[in-house]
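This report concerns only the one structure given below.
A single protein chain has been omitted from the complex, and every remaining protein chain is retained in its original position.
Labels run A and B following the written order; every chain starts at residue 1.
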Amino acid sequence: MSGWLNALPVMLPLLTAAVFARRGRARSLAVIIAPWLPLALLVPLWQADASAAPVLLLGLRLGVDAFSAPLLLLSALAWTLAGVFARGAIRRGQMRFWVGWLVSLAGMSLVLLAADLAGFYAGYATLSLASWLLVIHARSDQAWHAGRVYLVITLLGEMAVFAAVVAIAAGHGNVALGSIDALPLADHWRWLALAGFAVKMGVFPLHVWLPLAHPVAPVPSSAILSGVIVKAGLLGWLRLVPPGIEHGIELAPVLFGLGLFTAFFGVAVGLLQRQLKVVLAYSTISQMGLVLVLYALMLAGGSQEMAPWLGLLVLHHGLNKAALFIACGCAPGRGWLRGVLVALPALALTGAPLTTGMLAKAGIKQALATSSFGAGWATVLGLSSTATALLLWHFWRLARADRKYRHVRPAWVVLVLSALFVPWAWLAIHDLDAHLLGGLWAASWPLLLAAGLIALLRGLPRPPALPAGDLVILYQSLARYVVTVLGRIAGLQGRALPNLHPVHVRLNARFLDLEQRLTALPVAGLLVLGIGGLLWLFAR
Amino acid sequence: MSAGGSAQFLPPALVLVSALAAVIIFIAGEARQRLRITVNLAAALLKLALVIWIGLAVLAGEDFRYSFELVPGVELILHADAMSILFASLSAVLWLVTTIYAIAYLEHTPNRARFFGFFSLCVSATMGIALAGNLLTLFVFYELLTLTTWPLVVHDGTPRALAAGRSYLRYTLVAGVLLLTAMIWLYGLTGNVVFTPGGIVAPLVETERTALQVIFVLLIAGFGVKAALVPLHGWLPKAMVAPAPVSALLHAVAVVKAGAFGILRVIEDVYGHAVVVELGLQLPLIAVASWTILIGSLLALREHHLKRRLAYSTVSQVSYIVLGVAVGGVLATAGGMVHLVHQGLMKITLFFCAGTLGLLLGVHRIEQLDGLGRRMPWLGVSFTVAALGMMGMPPLVGFVSKWYLATGALAAGLPWLVAVLIGSALLNAAYFLPLVRRLWLADHAPLEDVPVAINRISRLALVATAVATALLSVALGLFAAHPLSPLNWVLAIARSYPS
Partner (left out) sequence: MNADLAVGLVLLPMAGALVAFGLPAAYRRALAAAIALGWPLLLLPLTLLVLRDGSIAVVFGDWQPPLGIVWRIDGLALVMLWMHAAVGLAALVHAWPGFAPDRRAAATFWPLWLVLMTGANLALVTADLFNLYVALELVTLTGIALVAITDSTAALRAAMRYLLLAMLGSLMYLAGVGLTYAQNGTLAMAGITALETTPLVLMLAGLMVKSAVFPLHVWLPPAYANAPGPVAAMLAAVVGKTALIALWRVWWLAGDSASQALAMAIGVMGVAAIVYGSVAAMLHPRLRMVVAYSSVAQIGLLLLLIPLAGSDAFVASGFHLLVHGLAKAAMFLAAANIVMALGSDWIRRLPGLDSKLPLEAFTLALAGITLIGLPPSGGWVSKWLLLQQARSNDQLVWMVAILGGSLLSAAYVFRLLAMSCFHASHHARRPIVTRPPRAGSLAALLLALAAALLGLNPTPMLNLLATAWPGAAS
């Protein structure tokens, strides 16, 4: 009966966004309401009923399951807090900011809640396109550039997703998402889906938009882009290529390798960056590599038992990363309190002992232990923590240098606190065994190693800077080439049929000449006889 | 079950309503503005009511057939089946909207009686096309449509308009000749070409293979001119010099749709999809449609004139219909047919917006769109919705079509078509998103109002019609699964074809 409540998180932001079409009172009211709307995501989490609206779209169904529950929680918390921050921080271009913000939220909500294929895709497409507004908010040259890169790569990814979605629908119609693991599907479609969602996740080599978009987007937008929206990609993987599919074991090794590579690649390039938010973007890329590793392990394991661990990882990264991005907007270099507020989430991300990061790492290691990949990879995982620690040290130094005059906003504090505690609560609720004591050493040595490295390398000269977005230069030249070729093709087809006008003019002159001659009486008479003669010849 | 008595006269009545309106408008002359508006609106409403009446009756299983002998052995048949209703209802609804728009757009200009007269005749011809029960009837009304739209294309009387009209005639009359040739031939082979689901030529496939192939090509070329299949599309971008209501009529209500509808009839009801496949004509047709889809979009990308860009977009989008029907199978056929409606709604919205911007602000090139979204928010939102729909953004109508086309292509074992659809969607994004960006995100360019003698009510109507069609395109997408949605209507049609 209360199924319509599930639709609230989708409907409310859209309705509020519509209000922004008008100026004046209604708009100021909407600005007050807007930040709190993500809290509506808690409603479906609370009541956890599935609902269906068979006349909507292609038969829309909404519901919550083990995959989407942690993301709902994350979105509700991070998006709300970032929104509250944004209300104070966004002064110019309110309309485009809030419309983008709210429509993205609606899209995200639909992604999280949809239980059917078409509904999920609808939410994903809405989210992808609306986030563009968040990226280009500043409307500077850099912002337009980042926006263009984001849009092109996102649309390409979305189309890959579309292909996979219709491939599923071609045989089975608009199926329930929960049943996809049992459906037969050729592997290349699965790869398309994986690649399409990887764009959102920022997996190498599709990560280029993240380092471009984050520095130009407003602080709260970066926070949700990096903390929450990237997770839509993960959900996409879980939905379209869920653990438990037939060939999961064959897909897993490639993904596992790619995940590890991304984790180190992100750090390596991030260390060569000078801008605070770019460094964080590369950190996100690196962390998504780890998420990919866990996903690959689940795929290899063929079961969904690890879902709560994945949820933990997602909550941990999402909240902490959002907190760090918000920090960028609060002059993290001023005073010790701000130092603490930066250090807490940063440490958590490195996986320091007794932080939520340690829990997340423990989850990955558990999955690794039960998988066929061999325990040796645990060391590599440890090394990735070292790498993350190096990157965040780099971040720390950049952050402490930022001493502009800015207020500490309460939203930041609350976000840091929730990042501290919520994953623990998650652990408790799901009754997960983190092997806390046994994991202490495993969590500690990478940090010690990192500290040692930092001490060793301290005196070295600064490495050269790398442009943000690394591979994007390559892609751009490729795109330019494609555009040239397409232009040539279009040029070939440009004129359909030639214009007849000049022919017309020439004909006119000729005709008048001919008619003059025919009309002369002697000619006419001769013609009569001539035609008669000709006919006579034919008649013989 | 056959409808008895007076109900048999419903199909001709449907055709004649607007013809009658045209006669009244012509006779009333230029000065009788109020009468003209009343007649226009009354005819549009009456037509809509009749379409609904017939539609419901057809839904209930009634069969309307009205025929008389035109030439010995050749009948003119008006017959209402589900597909007729699809096209007729689209035209009737959009005609009502377009009439309102046209009244607001044109009532301050000269030669209105002529314009609205031909406008009504045009819709009359379109209804005839929708209700045609055999190829000959379809042809007759198809030619009538050519005849009645030409005065609208050249309405402005400028050299460019006249050139566009010449181009239009060149293409369409040659198309008429091709059709006539094909038809004469086909009638010679079969005796009579009554539309029958599944086609009528199957018995001839063995003996007359080549002839059937040639006839098919002729028929597709003949209808393809109006459907603007590349390379027969040249007239369409030129014809955008006509006033905006005419563009709406050409692109959404009648003309290109008539072409696509003709192709639909040929494939489903004359040849039958199985025969098309059997004759080896399916893949060439798919190739032409795909090529058109991609090239149309590429050409649109090159255009910086707003209406011309929209025109090329039509070239591309209308071929979705052809593509879907050519691919065949329930899903793709439904996807193609439903795009008849969906493309109409989206494109008419776009042309309404473009026309209004041109009329009130003198905006003709896309560079001039900067910041206009905030100046005319309702219009901007409508335009945005329609443009996003064209890209296939869910939950708008374009998405529904694309979904069914893509799943249909895969179900038919043609996965490369998904690449075509995706390529087209990307190109659509490439030429529509910059417009949307300019509307909302670019800084406001100082534009003077064009001094036109348009009153408040007309201004309101210009915007309200666009908003209405945009809303409709949202609603039909959002409620695509509703039992009475066009989607379910065409799914029922597609299922009725022998597979």
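Please note the rule applied: a residue touches a chain if its C-beta (ideal position, glycine included) is under 8 Å from a C-beta of that chain, and two chains touch if they have at least 3 such contacts.
Because the structure is a prediction, the values reported are computed rather than measured.
Colleague: Have a look at A:Ile32, A:Ala428 or A:Ala539 and name the one touching the chain we're not showing.
Modeller: The single option touching the absent chain is A:Ala539.
Colleague: Which of B:Leu35, B:Ala49, B:Leu70 or B:Leu484 touches the chain that is not shown?
Modeller: Only one of B:Leu35, B:Ala49, B:Leu70 or B:Leu484 touches the chain omitted from view, namely B:Leu70.
Colleague: Touching the absent chain in the whole complex: find that residue among B:Thr181, B:Gln213 or B:Ser496.
Modeller: Per the contact definition at the top, the residue touching the missing chain is B:Thr181.
Colleague: Give me the chain B residues in contact with the hidden chain, please.
Modeller: Spelled out for chain B, the touching residues are 30, 68-72, 74, 76, 111, 114, 139-140, 143-144, 146-147, 150-151, 154-158, 161-162, 165-166, 169, 173-174, 176-177, 180-181, 184-185, 187-188.
Colleague: Spell out, residue by residue, where the missing chain touches chain A.
Modeller: That gives, for chain A, the contact residues 504, 507-508, 511-512, 515, 518-519, 521, 524-525, 527-528, 531-532, 534-536, 538-540.
Here is the rule we use: only the chains that are shown with their structure count from here on.
Colleague: Enumerate the contact residues on chain A facing chain B in the complex.
Modeller: It is residues 21-22, 54-60, 95-96, 118, 121-122, 125-126, 129, 136, 139, 151, 155-156, 159, 162-163, 166-167, 169-171, 486-487, 489-490, 493-497, 500 of chain A that touch chain B.
Colleague: Sort out for me which residues of chain B touch chain A in the complex.
Modeller: 170-171, 230-234, 295, 298-299, 301-302, 331, 374, 377-378, 381, 388, 393-395, 399-400, 402-403, 406-411, 415, 418-419, 422, 425-426, 429, 433, 440-441, 477-483
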